[in-house]
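For reference, the structure discussed in these notes is given below.
Of the protein chains in this complex, all but one are displayed in their positions.
A, B and C label the chains in the order they appear, each numbered from 1.
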Amino acid sequence: MLLKSPAGRENEKAYMSAKELKGAVIKFAGDSGDGMQLAGSLFTSTTAFIGNQIATFPDFPSEIRAPTGTVAGVSGFQIHFGSTGVHSPGDTPDVLVAMNPAALKANMGDLKPAATIIVDIDTFDRKNFDKAGLEADPLTDGSLDDFQVIKAPVTSMTKTSLADMGLSNKEMMQCKNMFVLGMVYWLFSEPMEPTIQFFERKFKVNPVVVEANKKVLLAGYNFAETVEAFTSSFTVPPAKKAPGMYRNITGNQATAWGFLAAAQKAGRGLFLGSYPITPATDILQELARHKWTGIKIFQAEDEIAGICSAIGASFAGDLAITTTSGPGMALKTEAIGLAVMTELPLVVVDVQRGGPSTGLPTKTEQADLMQAVYGRNGESPVVVLAASTPADCFDWAFEASRIAIEHMTPVILLSENYIANGSEQWKIQTLEELPEIHPPLPVSREEWSPYKRQAETLVRTWVTPGTAGFEHRIGGLEKEDGSGNVSYTPANHHHMVKTRADKVAKVADDIPLQRYLGKDANKLLVVGWGGQFGILVAAVKEMQEEGQSVGLVNFNYIHPLPKNTEEIFGKFEKIVVCELNNGQFVKHLRAQLPQFSYEPFNKIAGQPFRVAELKRKFYEIIERK
Amino acid sequence: MLLKSPAGRENEKAYMSAKELKGAVIKFAGDSGDGMQLAGSLFTSTTAFIGNQIATFPDFPSEIRAPTGTVAGVSGFQIHFGSTGVHSPGDTPDVLVAMNPAALKANMGDLKPAATIIVDIDTFDRKNFDKAGLEADPLTDGSLDDFQVIKAPVTSMTKTSLADMGLSNKEMMQCKNMFVLGMVYWLFSEPMEPTIQFFERKFKVNPVVVEANKKVLLAGYNFAETVEAFTSSFTVPPAKKAPGMYRNITGNQATAWGFLAAAQKAGRGLFLGSYPITPATDILQELARHKWTGIKIFQAEDEIAGICSAIGASFAGDLAITTTSGPGMALKTEAIGLAVMTELPLVVVDVQRGGPSTGLPTKTEQADLMQAVYGRNGESPVVVLAASTPADCFDWAFEASRIAIEHMTPVILLSENYIANGSEQWKIQTLEELPEIHPPLPVSREEWSPYKRQAETLVRTWVTPGTAGFEHRIGGLEKEDGSGNVSYTPANHHHMVKTRADKVAKVADDIPLQRYLGKDANKLLVVGWGGQFGILVAAVKEMQEEGQSVGLVNFNYIHPLPKNTEEIFGKFEKIVVCELNNGQFVKHLRAQLPQFSYEPFNKIAGQPFRVAELKRKFYEIIERK
Amino acid sequence: MEEITTNCVLTAKDFASDQPVRWCPGCGDYAILKSMQKALVELQMPKERPVFISGIGCSSRFPYYMSSYGFHTIHGRAAAIATGVRLANPDLSVWIISGDGDSLAIGGNHLIHAIRRNLNMNLILFNNEIYGLTKGQYSPTTQRGKVTKSSPHGTIENPFLLGELALGAGSSFYARVPDTNQKLMTGVFVEAEKHKGFSLVEILQNCVIFNDNAHEEITGKENKDDNQVVLEHGKPMIFGKERNKGLVLDCLQLKVVTIGENGVTEDDLLVHDAETENPALHQMLVRMQLPHFPIATGIIRKVQTPAYDEALREQISLEKERSKFTSLNHLFLSGNVFEIKSS
Partner (left out) sequence: MEEITTNCVLTAKDFASDQPVRWCPGCGDYAILKSMQKALVELQMPKERPVFISGIGCSSRFPYYMSSYGFHTIHGRAAAIATGVRLANPDLSVWIISGDGDSLAIGGNHLIHAIRRNLNMNLILFNNEIYGLTKGQYSPTTQRGKVTKSSPHGTIENPFLLGELALGAGSSFYARVPDTNQKLMTGVFVEAEKHKGFSLVEILQNCVIFNDNAHEEITGKENKDDNQVVLEHGKPMIFGKERNKGLVLDCLQLKVVTIGENGVTEDDLLVHDAETENPALHQMLVRMQLPHFPIATGIIRKVQTPAYDEALREQISLEKERSKFTSLNHLFLSGNVFEIKSS
């Protein structure tokens, strides 16, 4: 086995005995207190830094500190990195790090055949088997025969390597995660420098902590190398990417930044009215850090006050947003109707989680689509968009803001736990690269009235209080078109219902045509929407490589649909609609484009699709007569 | 002209010079203060009393006392009565009573050709033309040339007939409505006795008022007869009805009574948690009058507390209901999800009004259907029903309660302003005639667990706090099937989402097959739902009489659909779906039965369909190639 | 967009919109509308600055009748919506218009939180002790036992005492005014607008149709002097037709005394201090009930506590100064960033 100095990777081109992989999936799993999220994030930064494509998926229990040693308490962080084809955090790990028997139990069903499993052997005792609900020791009962199991004495080695530093037991245990991280770095021939720099930055005031973490990290790295436990190590060459500046970003952070950018490009203040709820809270918390941009953050007393304050801010001229998840969304529906009637710009972000009711607050799902499209009293059309990857949350937050302002309408932006907490590399967009957003303003006082519309788009103007000479009143009662006065006239009501619907429909004139994969395919069209994009791409690409005539279209514009949707659908013999719900987008498509026949494929397990199960389904459909 | 003594009708068979009609439509219209609702109700009682079929539709402004003399302030009451074929309050009045120019203006566009118009000529002056926004006097400018206009000095005659009674001007003016009522009684050869008895009952303590009203009523009757203004009078013979006891009832009253009956047949207490909102408030108010039944009425601080208190009462074992309209419905969606997850019985009544947002609070619409079916976060299936006539609101409230209890599910019952405030004759159902309702109870403690299900129906049991030995906890987090413990297991979640959906789908096994009109027809199937039933029947029957191959199916079971729906749809060449919205049931049908092609016909004017516009549409579809 | 400046002097009529007023004849709301128009003139408000934000109810139609900016929102949410308006634009004069149902039933939570946060805006609460618009159901301020459309056998609820609830939530400005005293009302409106913080003005408003004379004992010509003590900061608490009655403190209880009897002189009376931080006496004043006490009207409490909107603005300015970021590009390009060069 070759010596690979941690920092020496750039120079040394000699370690080619390490197998070169296109990519790999690692899962770190342990108790909530075991620091798996940190280990995962540090690995992510490193591999991003050396230029790999990445996609991550953290997965933690809903309790703050779930009982140690139990399966319910297992916290996991999965990362998929590679030089190409990284569209999702991956189905099946190549490497599992299990800090205790519960973590092993929770994950062993998901591994790739012949995967590598690193366990902390010190935790494998009867007490922990009981906590994990294991009858027998999985390391000895044969259930892991097909895997490569590395039994590392993580706990004791950590303690040993810190023996002379005068740390408490608790402090020492907090370094365990660095031991396994060191091992994994060795396994994938990754440099440790970025991580060591992180320690130095983060714990500047506490050199002992820097030292301790460094020691344990190196100990792990050296352990991997010395014990020759691994049959081989791997290397994943950097991805080919468009030149530019990159950073790692989560979906929620990207969403927050997209709004910051949009407000600036619209020349408006930014207002966020929100109430905390998992998994949307991070958007609020991220934006709260940036008061320096002038953003007005209002943590409201509930979701209703959150959206209502945003409607008020919109009336007063700010780009106004509100962020929430399913149960909070349910509470906002009445107010969304008010924004529809008053035709004010507003962006509502719903980071979806498992439902119904409180459901599975920390799990992912795509089951708020019908609520977004239809969940209001009366005829209450809004624009609905969905983000599809952690990084493109930036673009969709920006696009939602643009449409809201330029079309004077509420826009619902659907994100989902899976991409909101997941991360990937974002090619940084500077403000100069982003388009301007143009608020619709009146041309002159003479011709103006509050509900006078621009002829092609049916958009009214956005005149805000404080503007002399344009004083007017709006409200939730039906309006007379043009004047905006209250009107109970039957014909006007019919006209206004149609007009509001048309206005939203006309947004389709202002969005790009839908792109799709598989221009030459015609057998099976895979349809998806939102955040399952990456996994669907992976599945479809594999099938295409396997010679199948399969195409993929993944929607971000949910309502209205892009204008060429019908045309794309028309090219294929069969259409399968894949969603993490019991069949919602398929219903929406049947309502919008009833001329096609759709087959639903649904998963409702609080978890993303897997490439394998998708392919199995697609093959079944293709082969079915 | 023959003498028709008011009370003499029963005996005297001689007045056959009065034209015999199958039915007629009268509209009383005037200022909010003109007592049109009372005049209409009294006429209704009389004609019901003599055995006619009736259907009524009151229509008033949203202001408490709208400005007198304006079109916005016009309050109307329409009644359709007849011996047969009275399915709706009617399209086009045969007789219009207009107490002022605004009332005339508001209604003259709707009249049947050659209709009779009775105006209070005393109010036709420049001042009132201005208030009504009339340029010229419609009585003289030719716009009424095709009608039979009766110019009655209602105001002055009323004053004259009360001259010697020492009443104030205000008191005298309050009797004006009786003058026109008397005229209309004459016109339709109706007896005045029931009305006079009403005065005597109602104003027992105040004989002067009884006397005054009687005087004016007679004065009107005599005026009609003496002046020979009418070219003819009419008589509408009693309808052929099933023998039994009858009474006049509004939709809201019938809804309230249906719940009273259901609780009794289920052997449970009745609980209503509600917050006032037009047009649902009457249900609350009607039930509040019947504390003697033991009903627990809770007027909550808002709609959320309304439904939440009902969920609590349901958990504790009561038949629990909550009543509201669209905006309130929007606020209840989160809590409905909780009832879905905890599988508790609950009935949510939504008396629909014009939307979106505050919309047209006093107008009718059918635009909350999608919200009822889909408007919640996550996969949150519920049963949705819709009432179709004022009287059958009783049956649907009863049926909603039965399904909620026997299937342990929330049921949304959609009513609509049109039938909620409208009235018709109800063939009184005594408790003995109604079926028992069977709450699902456990058989024994041993085999029991909170989420254990009955195999065919998937229904869990309803064990309520206070029952020793069955202590258990429920909640909004995902449940493990059987035990009801909190579960985050992926497979369990998938299973539970499917199970909740199946449980609701299986309600279809427990409801009657859908009935439809036109067994021999196959050209065009008219599809409707809810409260436009009567008008659709009228239109389809007329077309059938005209020899067209048209059928009608009007749905009360919206979700799940009756099992034979597919079969019925399959019999027809074309299907048109008629709704008072922008196309919601049609979307629901496309989602549920995508194999058929549906043409939507929508009206969104805050008003019911008219037979004429329906027929026009149907002919167009039939004739279209 | 061209801007029109209004530099002519405005009169009350200039604040009336072109929409016909649709309240019932005799409704107490008319007087409030008039007083508001007068107050705006007194405040020399230009037409574009005041924004009236209402919920749903008879009272909430108010914005349609004013010629300035207005927003007739949804039931109970006016305070939340106004919060957004206030935060988005500090230059506006923000008036929330609401009823007892709107603000104390469905909107109760937003009310107490608005009071607590003390945003710089005004809430005029039309308290007719009934739901007017929905035709006469009882509200959270309806007197116990009252027969209404929804309580045919009398209510069984203890009503809120608005003043007490407001003080409990930390109110910085609370005033109570009968709809019959336009002069007092106009003055209170002016003071409310000048106050930096959340000014709550309760109007004892008469609904002629569904709860006529609910405040008659306080507002009636015959009763008003004896049954009402109009409080003025710095003035003794005197009332009565003959202005010979007054209030004194007896341990932890107020007491009504008569000047001239038992040696009581004006100097013995309590002097109203609306501006003291200690709410103890204010709480006693709002709690006074007929028949043993007069009802307290006027500005009962008016104290300086930090206003949320100002604090937010300060925090933003401070962060602008001390943040390490100077632009969004700067933020996006900060931290763990790496470059891929064209290869």
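Miscellaneous remarks
Simple rule for what comes next: a residue touches a chain if its C-beta (ideal position, glycine included) is under 8 Å from a C-beta of that chain, and two chains touch if they have at least 3 such contacts.
No experiment lies behind these values; they were computed from the predicted model shown.
The absent chain, not drawn in this view, touches the displayed chains A, B, C throughout the complex. Among B:Gln37, B:Thr235 or B:Asn248, the one in contact with the hidden chain is B:Asn248.
The residue touching the chain not shown here, chosen from A:Asp59, A:Asp94, A:Glu303 or A:Glu579, is A:Glu303.
When the omitted chain is restored, the residue from C:Lys34, C:Arg116 or C:Lys146 that touches it is C:Arg116. Check B:Ala310, B:Ile437 or B:Ile535 against the missing chain and you find that the one touching it is B:Ala310.
Screening A:Pro276, A:Gly294, A:Gly469 or A:Pro490 for touch with the missing chain picks out A:Pro276.
Although one chain is hidden here, its contacts on chain A can still be listed: residues 63-67, 70, 72, 275-278, 281, 284-285, 288-289, 291, 299, 301-303, 327, 357-358.
Seen across the whole complex, the unshown chain contacts chain B at 45, 48-49, 51, 240-248, 257, 260-261, 264, 269, 271, 273, 290-296, 298, 300-302, 304-305, 308-318, 320, 334-335, 337-338, 342, 428-432, 441-442, 444-445, 463-477, 485-486. Contact residues of chain C toward the unshown chain are 106-109, 112-113, 116-118, 140, 144, 153-154, 156-161, 164-170, 249, 252-253, 278-281, 283-284, 305-306, 308, 311-312, 315, 318-319.
Here, only the chains that are shown with their structure count from here on.
Per-chain Cα centroids separate chain A from chain C by 45 Å. Those residues of chain C in touch with two or more other chains are numbered 56, 72, 74.
Among the residues of chain B, those in touch with two or more other chains are 72, 327, 357-358.
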